[in-house]
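Only one protein chain is missing; all other protein chains are in place.
As written, the chains take the letters A and B, and residue 1 is the first residue of each chain.
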Amino acid sequence: MKVKKKTIGLVVYFILLMLPIYWMLNMSLRSNADILAFFTLYPKNITFANYIKIFTDSSWYMGYVNSIIYVALNTVISLSVALPAAYAFSRYQFVGDKQLFFWLLTNRMAPVAVFALPFFQLYSTIGLLDTHIAVALSHCLFNVPLAVWILEGFMSGVPREIDETAFIDGYSLPRFFITIFIPMIRAGVGVTAFFCFMFSWVELLLARTLTVTNAKPISAIMTRTISATGLDYGLLAAAGMLTIVPGALVIWFVRNHMAKGFALGRV
Amino acid sequence: MTLTLKWMEWTVPGAIFCSTIFLLVIAMTIWQTVAPSMERRGFLPIATTPGDRLFVGLLGGVYIFLAWVGLTSFTLWILLPIIVCWIIVVMLWG
Partner (left out) sequence: MEKWPNNKAWFLVIPVFVIVAFSAFIPLMTVINYSLQDILAPGQSVFVGTEWYKEILSDYRLHEALWRQFLFSGLVLLIEMPLGILIALAMPKRGWGVPASLVTIALPLLIPWNTIGTIWIIFTRPDIGLFGFGMNNLLGIPFDHTASSLDAWITVMLMEVWHWTPLVALLAYAGLRAIPEAYYQAARIDGASAWSTFFYIQLPKMRGVLTIAFLLRFMDSFLIYAEPFVLTGGGPGNSTTFLSIYLVKIALLQFDLGPGAAFSLIYFVIVLSFSFIFYQALLRVGKGETV
């Protein structure tokens, strides 16, 4: 009886969790006139017009392309600098290691709003404003510390005897790192890449501040649509649904490792 | 592409502030490389290294500064020795 009550509670919670998402899906499958005309719990006249518009109008789909470009750039940069650093933090003791780690963490916690304005000035000075690389670099501020933090957790889980044995066998550090160590923690690398991807994907303020037209991300395009008069809810909902897709896809691939990432409290 | 620092709007006090902190951190690093010190427990509720104490001192100094500016209208020149004393106290006995 007790177990049943628990399960019922959990199911109710899951339904509540899914309800808002379902509602957006419902809206995205109806035309705007249809939405405003009457209230319905499920779409009666299903239309894919909203999705078709997004995939054919370049001012919409370029938003996704821009987002994906800078997010991918950011993930690559973050991972490639964070891997050696995380190894250093997990294996060695050096002067200022704790302080440095703390300083990195503060950047994960820093209010992005503080940096938005100087970033704008900085990137316009070096002529990178409205480019993908500018957004990718600025997102490094919080993604690199995050990547170091998550990777350090995974690396500390690997016994140090493995490193020692490899060094005795005559491996150099770079060779050991690339051929043995990284394959061993590939789950960790995957989870890290996932979180870098996600946090860069969800960030709005910096991406909006640093872009004008060429690199404008989908999040900024959606915001602009909201503030415009005569909102098209169906279109907005369809755009929103599409931003959920990458996360939902990746979550499926890392579902078995995700618990560990969360367990370390490193999100 | 012209690289200028003009947009940063440097001021003398700003430059002094930044370089002081920068030099302090460098000095700490050199000190700890030459003679590493152990963690110990002072009047602060946690065990700290000198680096931690410097951080706590500086952070506390900022709060003192904010309280001073927010609550009083005395000159800042009185404040400076107070903050320096505070940092020294934290460094020695914190």
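We adopt the following convention: a residue touches a chain if its C-beta (ideal position, glycine included) is under 8 Å from a C-beta of that chain, and two chains touch if they have at least 3 such contacts.
These numbers come from a predicted model, not from an experiment.
Enquirer: Can you list the shown chains that the hidden chain touches?
Expert: Touched by the chain not displayed, across the whole complex: A, B.
Enquirer: Out of A:29, A:54, A:82 or A:193, which touches the unshown chain?
Expert: If we include the chain that is not displayed, A:82 is the one touching it.
Enquirer: Given that one chain is not shown, which residue among A:54, A:148 or A:191 touches it?
Expert: A:148
Enquirer: May I ask you to list the residues on chain B that touch the chain which is not drawn?
Expert: Residues of chain B in touch with the missing chain: 6-11, 13-14, 17-18, 33, 46, 55-56, 59, 62-63, 66, 69-70, 76.
Enquirer: Kindly note down the residues of chain A that lie in touch with the hidden chain.
Expert: Per the touch rule, chain A residues meeting the hidden chain are 2, 6-7, 9-10, 13-14, 16-21, 23-24, 27, 35-36, 39, 41, 77, 80-82, 84-85, 87-89, 91-95, 97-98, 100-102, 104-107, 109-119, 121-122, 137-138, 140-141, 144-145, 148, 160, 198, 201-205, 209, 219, 222-223, 226, 233, 236-237, 239-240, 243-244, 247-248, 250-252, 255-256, 258-260, 262-265, 267.
By definition in this document, only the chains that are shown with their structure count from here on.
Enquirer: Just how far, in Å, is the C-alpha centre of chain B from the one of chain A?
Expert: 35
Enquirer: Across the complex, what residues on chain B touch chain A?
Expert: Touching chain A from chain B are residues 1, 3-4, 7-8, 28-29, 32-33, 36, 49, 51-52, 55.
Enquirer: Flag every residue of chain A that touches chain B in the complex, lowest number first.
Expert: Within the complex, chain A touches chain B at residues 95-96, 98-99, 121-122, 124-127.
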